[in-house]
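Here you go, one structure.
With one protein chain removed, the remaining protein chains of the complex are shown where they sit.
Let's turn to chain A:
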Amino acid sequence: MPVAASAIYFLNLRGDVLINRLYRDDVGYVVPYWAWSGRSRDPGRASVVARGIPSILRERPMEVRSVELKMGGRPRGNMVDAFRMHIMQTKELGTCPVRQIGGCSFLYMRISNVYIVIVVSSNANVACAFKFVVEAVALFKSYFGGAFDEDAIRNNFVLIYELLDEIMDFGYPQNLSPEILKLYITQEGVRSPFSSKPSDKPVPNATLQVTGAVGWRREGLVYKKNEVFLDIVESVNLLMSSKGSVLRCDVTGKILMKCFLSGMPDLKLGLNDKIGLEKEAQLKSRPAKSGKTIELDDVTFHQCVNLTRFNSEKTVSFVPPDGEFELMKYRITEGVNLPFRVLPTIKELGRTRMEINVKVKSVFGAKMFALGVVVKVPVPKQTAKTSFQTTSGKAKYNASIDSLVWKIRKFPGQTEATMSAEVELISTMGEKKSWNRPPIQMEFQVPMFTASGLRVRFLKVWEKSGYNTVEWVRYITRAGSYEIRC
């Protein structure tokens, strides 16, 4: 069943409801004990509740009932109380994002200081529900212009109600594309970027665009200068053993696109991936060009990309949404160029002293440089005193994360830097358990470098008016989870 939600709640960290929306009647009154206890304050509500449950079965097993009895009070509060009592106030919080309480299932996510809780009572599509929450948050952010947190919700509750009404109907997700929604859901705070002043009248063909085959782009866009910006953003994930062997290494990349194009353009993107190139060569019966090619393990596309065509011809063709969006994501495990090598040596000298030596080598081109390099070396909790020597950058001890944090603002290619630190520990009595060493973690960004070797070969734009476009391409590689065990 593709239903994703019966109700959605936004709670703050204390468990207060910031906003909620019930889409279906099957939750909100898990097992309504007032349906038979004669304590019904509200006959209308009770009759709805009792329907469908044979009267002889209306009493439920003790466990559920006790929940209900403890909850008491207002029926609408029930779900929230259940969530507070059985998840938030217990150790369960954070142990599993899907939980069943009584007859209902709670799917929850924490985003900044807000819990978003979806409640369902049927065999709902969980993947759909979580994805809906993720997309909805992205939508809210696009409306609020950035942050999504408790304050943002309080400040925009009318807008959120309106959006919640629009993006989900009876538990079924509808169109969540910000570009289209902004056509006809325009709160005063949110000005459509295309019109100088907000108008009360919705765009006349908004409804056609919501449901249209190209449900992500509106018609009649005009730009003086037609431009496309492509950002290739890669995160390198690495897990290296203490002996320096690579346990797991992959690159997850995404291509972000910013489009300022008039009309309804057809775009085609060419990358240096092996299969695509072979297919192309095969189609044009021409030998494949030499040069570095890469093998993409997997690609996923924005809904604008014609998947059937990708499957048959291996070309990425699409009509882009206006503005910024994520065109595709890819994953590569073979032939990854690691930008940094980390060589740690940690010596425990007795019970109160440690010597830490970390050498970091940059192995990308000498003309390039990395920015914002941070190396976090974990140290035991009972660290008392630290002293450092670094060849570049600054190091300090951060007690809140129990780590030595070594920051290097700019790190040129083909160089190396070392940090040696001495750590003094408070000797504790009876601490039998030896310190388990968490891995060293690293953060960095390397502009104009792709760990996968991916390159954009071409980006073609066709539009019936035949205008010229300017394309801009940027590459950047970031650290994903870059972990070195020590």
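We adopt the following convention: contacts are C-beta pairs under 8 Å (C-beta built on N, C-alpha and C of every residue); 3 or more make two chains touch, one makes a residue touch a chain; residues count from 1.
By definition in this document, contacts and distances are computed from a predicted model.
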Tell me the UniProt protein name of the chain this structure doesn't show, selecting from "Glutamyl-tRNA(Gln) amidotransferase subunit A, mitochondrial", "RNA polymerase II subunit A C-terminal domain phosphatase SSU72", "Beta-adaptin-like protein" or "RBR-type E3 ubiquitin transferase".
"Beta-adaptin-like protein"
With the missing chain put back, one of A:Val158, A:Val222 or A:Val470 would touch it. Which one?
A:Val158
By the document's definition of touch, the residue of A:Phe144, A:Phe444 or A:Tyr475 touching the omitted chain is A:Phe144
From the list A:Pro173, A:Gly276 or A:Pro380, pick the residue that touches the absent chain.
A:Pro173
Touching the hidden chain in the complete assembly: which of A:Ala124, A:Ile346 or A:Val373 does that?
A:Ala124
Contact with the hidden chain only, please: which chain A residues?
1-3, 17-20, 22, 24-26, 31, 42, 44-45, 47-48, 50-57, 59-61, 63-64, 74, 76-77, 94-98, 100, 103, 105, 107, 109, 120-128, 130-132, 134, 144, 151, 154-159, 161-162, 165, 169-170, 172-176, 184, 187-190, 200, 202, 206-208, 210-213, 215, 237, 239, 241, 247-248, 250, 252, 297-303, 306-308, 310-311, 326, 328-329, 331, 432-434, 436-439, 441, 481, 483, 485
